[in-house]
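Every protein chain but one is kept in place in this view of the complex.
Naming follows writing order (A and B), and every chain is counted from residue 1.
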Amino acid sequence: MSAAARLSGVNPLAALASSVLIAVPLVLTLDWVSASVALVLVLMLLPVVRMPARAFWRRSAAIWIAAPLAGVTIALYGQPSGTSYFRFALADITTGSLALALATTLRILAIGLPAVILFTGIDASALADGLAQLLHLPARFVLGALAAFRLVALIAEDWRSLGRARRARGVQSTSLRRFTGQAFGLLVLSLRRATKLATAMEARAFGAPGKRTWARVSLFGWREWMLVATSALVVAIAVGVSAATGHWSFVGA
Amino acid sequence: MAASVRATGWGWRHSGRRAWGVHDLNLSIEPGERVLLLGASGSGKSTLVAALAGVLGSDEGEQAGDLRVDGLRPHDAFGRTGLVLQDPDSQVVLGRVGDDVAFGCENLGVPRGVIWQRVSEALEDVGLDLPLDRSTSDLSGGQKQRLALAGVLAMRPGLLLLDEPTANLDPAGVAEVRDAVARTLDGSGATLIVIEHRVEVWRDLVDRVIILDATGGLLADGPVDRVLATRGGELAGAGVWVPEYPPVARTRTSSESGGVLGTRHLVVSRVRGSAVAAVPDLSVRAGGLTALTGPNGSGKSTLALTLGGLLRPESGAVIAEPGLAIGLDPAPASWKSRQLVARIGSVFQDPEHQFLAATVWDELAVGPRALRSRPSETKRTVDELLGRLGLDRLALANPFTLSGGEKRRLSVGTALATNAPVLILDEPTFGQDSRTWAEIVDLLSVRLDEGTAIAAVSHDGAFLDALATEVVALGVDDVAAARS
Partner (left out) sequence: MPAQGGQLSSSSTAPVPFTTKGTTVTTSSVLETKRTPWRERTRWRVVDIVVAAVLAVASGVIFWGWDQAWTPLSTPLEALVPGLSGILGGVWLLAGVLVGLIVRKPGAALFAEIVAATVEALLPGNHWGAIDLFYGLVQGLGAEIVLAAFLYSSSRIWVAILAGASAGVGLAFLDLTLYYAGAKGSFDRIYVIASILSGAVIAGIGSWLLIRALIPTGALRRFPVGRSNRAVV
């Protein structure tokens, strides 16, 4: 179930498309205006999609930490220009690098936060249905990936069992070497599960020649278009304001 | 609707093998027949069934002769055959019950409206009264096997192929699956071929027994009672469970003595805060086997892990007597890994979870080495164990490449290697044929006579009859008690 109540049941393709729509233009520029306009608009939309605050903070915590840290890196090692405030070895904090640092931080937030809102709690089956039925990606591959995704829970349980087994065998430890051993065991088990699953799927006519039908319909209706349009609007305003104020700065340049 | 099977001089050789796994098979099964397929380990039963299901890849070996389902090569007979395998977990394809049953129909191109109709019919046939959007990971083993059966039935196959579909299930699960198969066959009239060690499960349902000969061709073919009467002893010798020829366990020579490991007011849980079961106080005695029984979900495996010091109790205590703890805190969960392995050996339900080394020999040496045994001492222990486990031929094989029975014996062996005074076993006889079953029972019986204390989770009545000195039954009531 989607974390955002208003988005639950929306075709995951729409969430995917929206996330891409917001990300691509913002990736092409590095300026604080486009990023902060987009960020503000996204935060304003939070109540509209009814995402509970708790869920939002929990899911976006890593971005709130990583974004400023990427900013610090750029402040130290960004393109220097203007006044220099601090120099040590390769580090050089300047007016220019500080501006770039701010833009970097805002940009990561502006791309990452909508992704969190749109992308959490997506139903894997619905995504697969959309990818195969609407985008016409090859069905065998989409379904293979979907079936594999279901194994995540089993693989996680395998991991815990492997840990207990190591304790029972007298070789429990936290060293990297032991971890590698356990990870290797997990890999072997996963491969075995995969081969058995392939057989079970083949026995159910998976990969049969002829046209496959779909028990579930993947629909792209007005709610999906609304979501995509909203995202397009957000990014259009952000880019528009940035261009109008002369801040747009193409990354390649 | 029901399909016929014809094999003419058919054979299969696995890649990497010089010998033919199945050789010169001539066989004819008429539509609607119900066949129990038997044979010694390695006689190629599963190979035949996989070939009929069309799931033997050309990369896996080479074929001789001809095999036909309804006159078609099995690879071209998509949807005419339906296969249910042993492992409940590896047969669920999708995340929701309805979607999973629909999967086969979708692959066959059945129109959408028809699919959902077939899905509900198939679920009804197998007696799974569940909402279509129920998560498949919430199902019990027996339910998963019935789900797999429903997924196959929805394809409307003319030939139903079952490869030990109940080997990993508890008695209730076995009955569920068997009854579901009986109901659906009565409805569809499909041909049935079932592989199963335990003859009594399917005896009343089938009308013909075919026994494959490991050296090629057929050993016997005919009505159940006649074949069992003439070939029963031979089959039992080859590991088939024939009711008239039960395996004989060795006689114990000593009896139990004092308790070494006990529990008090114990409540067990996998994840802290969500209790699985409240356990009646129990005591595991030297030379005695305490059997832990109860229905699926009653927390037996969780109890085994807790007794083995691998999970912390939710509340209450697991108490090692001073003779076992030898200077340590009485709670096994507080011991260091190396202290634990010298005192309590655990054998998990799935042996593959326990394998750590690249060869069988090294696998058995893991424990002694962890205990810092002298190399000569380790070598003596391992070589002796290999002999007793019947694994000496495989000393240099990779543990993962062993057969199911061999894996089980190896995992029991790893626990025996450290000479721990207590053994905790989870379903030690799951999926064993009667021969490997007897080997494991004998091994444990000897150990008990030597004074080892054993706690074993088991549904296996014959196992309990042979070894249990005390039976602790966990009930669903205990689960309720633990949650309240």
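In this section, a contact is a pair of C-beta atoms (placed from the backbone, for glycine too) under 8 Å apart; a residue touches a chain by one contact, two chains touch by 3 or more.
Small disclaimer: the values here were computed from a predicted structure and weren't measured.
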item: Contacting the left-out chain in the complete assembly, out of B:D99, B:D125, B:D350 or B:D460; value: B:D350
item: Listed residues A:V10, A:A23 or A:V42, member touching the removed chain; value: A:A23
item: Chain A residues touching the omitted chain (full complex); value: 16, 19-20, 23, 27, 30, 58-63, 65-66, 69-70, 73-74, 76-80, 90-91, 97, 100-101, 103-104, 107-108, 111-112, 114-116, 118-122, 124, 127, 140-141, 144-145, 147-149, 151-152, 155-156, 183-184, 186-188, 190-199, 201-202, 206-207, 251
item: Footprint left on chain B by the chain that the document does not show; value: 14-18, 21, 41, 44-47, 49-50, 55-57, 59-60, 85-87, 163-164, 167-168, 195, 197, 239, 350-352, 358-359, 393-394, 396-398, 400-408, 430-433, 436
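The rule we apply is simple: only the chains that are shown with their structure count from here on.
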item: Chain centre separation in whole Å, for chain B relative to chain A (CA means); value: 40
item: Chain B residues within the chain A interface of the complex; value: 50, 53-55, 78-79, 81-83, 85, 87, 89-96, 98-99, 102-112, 115-116, 119, 136-137, 148, 151-152, 155, 305, 308-311, 336-338, 340-342, 344-346, 348, 350, 352-356, 366-367, 370-371, 400, 414, 418
item: Contact set on chain A toward chain B in their complex; value: 124-125, 146-147, 150, 153-154, 158, 161-162, 164-173, 181, 185, 188-189, 192-193, 196-197, 199-217
